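Dropping the structure in here first, questions after.
Moving on to chain A:
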Amino acid sequence: MSIAWYLAVSAFIFAIGAGGVLVKRNPLVILLCLELMLNAANLALIAFSRMHGTHDGQVFALIVMVVAACEVTVGLGVIVAMYRRRLPVDVDEMRELQG
Partner candidate 1 sequence: MTSVKTFAWLTLLFPLAGCIVNALGYRVLRGKAPGYVGTAVLFASFVSAVLMLFALQDLAAEERHVRAVAWDYMAVGGFDGQLALLIDPLSAFMTVTITGVSSLIHLYSVAYMGGDRGYARFFSYLNFFVFSMLLLILAGNFIFLIVGWAFVGAASYLLISFWFRRTTATAAGIKAFVINVLGDVGLVLGTFFIFRGTGTLDYLGAFEKAGEISGGDVTAGCILLLVGAFAKSAQIPLHTWLADAMEGPTPVSALIHAATMVTAGVYLIARMWPLFEESESAAAVGAIIGCLTLFVSATIGLVVTDLKRIIAYSTMSQIGYMVMAVSSGAYVAGIFHFYTHAFFKALLFMAAGSVIAAMAGVQDIDRMRGFRGAMPFTFGCFVIGGLSLAGVPPFAGFVSKDEVLAYVADRGDWHVALVVVGYITAFITALYTFRLIFRVFFGEPSPEARELEEGHLHHADVPRNPMTGEEEDTDVGFPGPEHHIAEREGPMKGAMGVLAFFAVFAGFLQIPNVTDALDTFMEPTFEGSRFHEELHPSDALTFGGLAIGAAFSLAGIAVAYLIWMRRPEIAAQVRERFRPLHTLFVNKWYADEALDRLFVRPAAWFGRFAQQTFERVVVNGLFVGGPVGLVRAGSAAVRSRQSGFLRAYAALMVVGLTGVVLWLLIRA
Partner candidate 2 sequence: MTIHLSIVLWLPAVAGVLALAARRFAGWVTLAGSLLAFAYSVVLLIDFNASSGSLQYVTDEAWIEQLGIHYKLGVDGLNLALIVLTTFGFTACTLWAALERDVARTPQFFFWMGLAHSAVLGALFAQDLILFVLFFDLMLVPFFFLTLIWGPTPRPDRVRAILKLFIYTLVGSLLMLAGAIATGVLSLPNEATTFVLSDLERIAMDEGSQRWIFLCFAAAFLVKMPAFPVHGWMPDGYRNMPLPVLAVFSAVLSKVAAYGFLRVVMPLFPDAAAEFQMLALLIALASILYGSAMAFTTTETRLILGYSSVAQLGFITLGVFALDDAGDGAQGAILQSVNHGLVVLPAFFIVGLLAARAGSEDLRDMGGVAFRAPVLAGLFLIVALATLAMPGSANFVGEFMILFGVFDVKIVIAIVAFTGVVLASVYMLRMFIRSMHDRVGPSVDSRDIRVRDGLVLVPLVAAILFLALYPQLPLEKGEQTIPSRVQSARQVLAGEEIAVDPREAAAEAAEAEEEAERAREGEGREP
């Protein structure tokens, strides 16, 4: 399979993730969509890594995984805190700040 195929899949996943962020209202799911976007980037990185035959891409992908994990952790932390504060877990309800 040529690299192009992987890239095509990667782009598809990225777009799904981006679309998901736009349509989902539950912050938990939005975090999942962000994961999708980062994973799409990972796929692209690894595909390029293969293409160039260097490890940079793979290392980058590992780092991205770390970052993804960190973002998730913090994101979940915020959600938990909101839940405890009895705030609605729905991004469309968070409109205190506007204008």
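One rule holds for everything that comes next: contacts are C-beta pairs under 8 Å (C-beta built on N, C-alpha and C of every residue); 3 or more make two chains touch, one makes a residue touch a chain; residues count from 1.
Selection rule, in plain terms: all candidates are chains of the complex that A comes from, given by their letters.
Not measured: the values here are computed from a predicted model.
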(Q) If you apply the contact cut-off given up top, which option from 1 or 2 ends up touching chain A in the complex? (A) 1
(Q) Considering only the defined contacts, which chain A positions touch candidate 1 in the complex? (A) 18, 21-25, 91-92, 94-99
